[in-house]
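All protein chains but one are shown in place.
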Amino acid sequence: MDQTPITAAIVGATGYVGAELTRLLLAHPRVSLEHVTSRSRVGTRVDALYPHLEGRCGLVYGDETPAQLARRVDALFLALPHGASIEAVASLFEDGAPIGRARVIDMSGDFRLEDPALYEEHYGVEHLFGELLGRFVYGLSEWNAEAIAAAQHVANPGCFATAIGLALAPLAAAGLLPDRVTAFAATGSTGSGASASKGTHHPERATNYKLYKVLRHQHVPEIETMLASLGAETRLSMVPASAPMTHGIFATLHLPCDDPETLARVVEVAYADAPFVRVRRSTPQLNWVVGSNFADIGLFCGDGELVVASALDNTLKGAAGQAVQNLNLMFGFEPTRGLGAVASLP
Amino acid sequence: MDQTPITAAIVGATGYVGAELTRLLLAHPRVSLEHVTSRSRVGTRVDALYPHLEGRCGLVYGDETPAQLARRVDALFLALPHGASIEAVASLFEDGAPIGRARVIDMSGDFRLEDPALYEEHYGVEHLFGELLGRFVYGLSEWNAEAIAAAQHVANPGCFATAIGLALAPLAAAGLLPDRVTAFAATGSTGSGASASKGTHHPERATNYKLYKVLRHQHVPEIETMLASLGAETRLSMVPASAPMTHGIFATLHLPCDDPETLARVVEVAYADAPFVRVRRSTPQLNWVVGSNFADIGLFCGDGELVVASALDNTLKGAAGQAVQNLNLMFGFEPTRGLGAVASLP
Amino acid sequence: MDQTPITAAIVGATGYVGAELTRLLLAHPRVSLEHVTSRSRVGTRVDALYPHLEGRCGLVYGDETPAQLARRVDALFLALPHGASIEAVASLFEDGAPIGRARVIDMSGDFRLEDPALYEEHYGVEHLFGELLGRFVYGLSEWNAEAIAAAQHVANPGCFATAIGLALAPLAAAGLLPDRVTAFAATGSTGSGASASKGTHHPERATNYKLYKVLRHQHVPEIETMLASLGAETRLSMVPASAPMTHGIFATLHLPCDDPETLARVVEVAYADAPFVRVRRSTPQLNWVVGSNFADIGLFCGDGELVVASALDNTLKGAAGQAVQNLNLMFGFEPTRGLGAVASLP
Partner (left out) sequence: MDQTPITAAIVGATGYVGAELTRLLLAHPRVSLEHVTSRSRVGTRVDALYPHLEGRCGLVYGDETPAQLARRVDALFLALPHGASIEAVASLFEDGAPIGRARVIDMSGDFRLEDPALYEEHYGVEHLFGELLGRFVYGLSEWNAEAIAAAQHVANPGCFATAIGLALAPLAAAGLLPDRVTAFAATGSTGSGASASKGTHHPERATNYKLYKVLRHQHVPEIETMLASLGAETRLSMVPASAPMTHGIFATLHLPCDDPETLARVVEVAYADAPFVRVRRSTPQLNWVVGSNFADIGLFCGDGELVVASALDNTLKGAAGQAVQNLNLMFGFEPTRGLGAVASLP
């Protein structure tokens, strides 16, 4: 068995998603992380900005362009803010053809939708390269494994979209999804990224609970698009909440249905062999998934209703972990390679 | 104006609800707190168990019975665990007539329902004195003010029941409540009381999020009974969650409806003059209510749906604060007497 | 007894100290808060910025100058950042004489030291009006009560300085302070103020613990100056820490000494009648003081050593609460007026 590692690079590596990718790729036995770039920190050592990596990382943030890196490495991760990935991706094409050999995983929301108009409505930015949307495979690992394995360009799902999408996809595929689903989803503060702001100012977040983007979160069209691709026309009413954790998404879904037990079994069966999705008939807990790539799903059958809870670590299964899971698919590595960590408990 | 204070006593004063009642009544300008009792701490000074009260409280936990106290004081608070209040209340009657002059506020769930069978189903305990249920007025201050003012016996509402009940009552009264409402409600750890247990063990609670009593919380029949008394037949699907705060209830309700704007206005109008309910078209935040007797409601109109968020401090508006609000009603004091505190921010 | 309230104003009222002063003065039975100003928020309602005050505050941030306010109100609070108070205070004098009738309480560090050179060394700013330093009385309420009562200008102490100063002042006054004292002091995040920054970014603060300004915190000269005024020449080695609370200072002092019991008794006696300082032979706890104006001191006698712990709420006894305590002294109100709050527990 050839164990020569592939080479990888991360563009925009100073944010939280980039930092988690850095940490995971440094420890991945089949990957050699060669380049990390940052507009604002060129020349800074990674472990000066992220001292938890001291002794494990000798890299320095560079200013290589995505196009340069696409020619040098096997796997290219774009960890740029929403909006900024559009041009970065565009720079990876010349006359409609991809530059270089790199297979690309984009962490932003810029290439997750199929319809540029929907993107513009929800992200408030014009999508100047809408024609490239079709190049991307949506990287919900458990549902698109074959396409991901074959793809050169993968759009890595959003954190809420992963939590909610994993819970609903089996029902969509089985034609059992109700017309309307209500989702309440609490997120930890790392979801807001590495930049300090009033909403994540410790004094105002540490003991607080509040809603935001009620009924208008940008992951709604992402989820609805994914469900539609499985044949389901469902309307999702989503209420996101900022909760006082640092890590984790905890989504609770309410589904009116005649036969909740049948739906529950479909979800159980769907993930019976999935290495990173654990299904129970009891509540998941954030403590059981944070620090790992697991998504834990809990099922509760009521009288004419099904409650589904879905919990994951937003920086791992909800971002960098799923990206590595996709990398493993794309390069034929074992599914759990580099993703063996289980959180210290509690 | 006669400013002679009334006298008060708390039975079962060592729990968190009892401690908050102690704190509030000590500072209430129209109340003289004369007795606090506890089975387990007889002879202990209050400020030995609760040193934050040192310098403000010279009381000692005694072992007076409820019946003894009912003859001695004007206002008697029962802060006993669910189940334990049944006998305590029964001891306050002789040949079907109340003993003593005390007006009684029961903090437990034992006398909030009208139907003993419903109590037994949800509390798992036989209600040996079901005939006394009819003696109690349900103490949701904003909706039962007149009856509370006239009552000798008040059943103080539960914390979730207050948060959700305040949000839904105006719609029930207006005949605008949909047939089904979904409620997701996160609670802080003080809601579990003063006894240490695995579920509130700091290492396992501080960064965690989990569900409990999904679709079977005992406050559901309490809320449905209250709504029915206002004329609404609504089924409530309630999913409670343990969130990593110490204080606060944050309930988010989803109501399918044709005309959300009309419903929203009904809620706004209902509380236009309420001293402790603040209604906004934006999210409430726990930080804005914790430490105070406020309940803050946020309204979000969607397309065929209304989202209502309701936030309060579970130990205040959700328990001891509302009890004092009821006391003010019962004794004709100004509504905000003893309840002027606003939380230190943030 | 004349109960006509005095009038008050707060300059720079949008920060956390200003917000706490606003909250306390609104509830003070002898004060009418007439003006709150802010450079950045002129025209904004106070309760738009601080919604926890909605229903209790109709004020709007104005742009009155300190000099204008000094002529209009009885008590003027300056809640400006360090450095910004210098000019504000200077504007309150004309030809060396105070303008207006207002008695002034400055919340910043700008007028706490006697020596401008020491100020410049520790604050890194030139003190352009060093001659005004002598006008100010240092407002450590328990130790300067007489001078404060008579003062027109009071420099309100810093939060660490209050916690450590209260612990050491009795020993300084008794001539029992050792030559060197070591202090480790943990602070909550509100101490960093209302502006978001990396150090108080929730993801990086919520589970963290770190030191800052080791051996060079600007409160050291403030404390040493205060102790010197009581006759003690002591060197303080202070190590501040950022701990993951929002509120509270917890200082632990180590004093080598021959007779720790004697020192402990001196501290006990010093505060026997103090309404806001509670001394015990056991540990204080932040939970017992946060939300109140109490400072709790714990004494531990060892073999040739005394450990003193001192805990308070940095925004109350460490800032706004002590300022109101000083106001009460200056205007002859009862010491606990407007400061009766005890924290909700736990």
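All chains are identified by letter, namely A, B and C, in their written order; residue positions are counted from 1 within each chain.
One rule holds in what follows: contacts are C-beta pairs under 8 Å (C-beta built on N, C-alpha and C of every residue); 3 or more make two chains touch, one makes a residue touch a chain.
Given the structure is predicted, the values throughout are model-derived calculations rather than measurements.
Undergrad: Of the residues listed, B:S85, B:S189 or B:S344, which one is in contact with the missing chain?
TA: B:S189
Undergrad: Among A:Y209, A:F294 or A:F333, which one touches the chain that has been omitted from the display?
TA: Of all options in A:Y209, A:F294 or A:F333, contact with the hidden chain holds for A:F294.
Undergrad: In the complete complex, which positions of subunit A touch the hidden chain?
TA: 16, 19-20, 23, 27, 50-56, 190, 207, 246-247, 275, 278, 280, 285, 287-292, 294, 296, 313, 315-316, 340-346
Undergrad: In the full complex, which residues of subunit B touch the absent chain?
TA: Within subunit B, the residues touching the omitted chain are 16, 188-190, 192, 194-198, 200-203, 205-207, 244-246.
Undergrad: Could you please point out the subunit C residues that touch the chain left off the display?
TA: Residue positions of subunit C that touch the missing chain: 180, 182, 184, 186, 201, 203-204, 207-212, 214-215, 237, 239, 241, 243-248, 250, 252, 254, 256, 283-287, 290, 298, 300, 302, 305, 307, 309, 311, 346.
Following the convention adopted for this analysis, only the chains that are shown with their structure count from here on.
Undergrad: If more than half of the interface residue numbers appear on both sides, call it same; otherwise different. Which is it for subunit A and subunit B?
TA: same
Undergrad: What angle of turn lays subunit B on top of subunit C when you fit their CA atoms, given in steps of 5 degrees?
TA: That pair's rotation angle lands at 180 degrees.
Undergrad: Centroid of subunit A to centroid of subunit C, CA atoms only: how many Å?
TA: 46
Undergrad: Can you compute the centre-to-centre distance for subunit B and subunit C, using the mean CA position of each chain? Integer Å is fine.
TA: 36
Undergrad: Measuring centre to centre with CA averages, how many angstrom lie between subunit A and subunit B?
TA: That pair's centroid distance is 41 Å.
Undergrad: Could you list the positions in subunit A whose residues touch two or more of the other chains?
TA: Residues 201, 203, 207, 244-246 of subunit A each touch two or more of the other chains.
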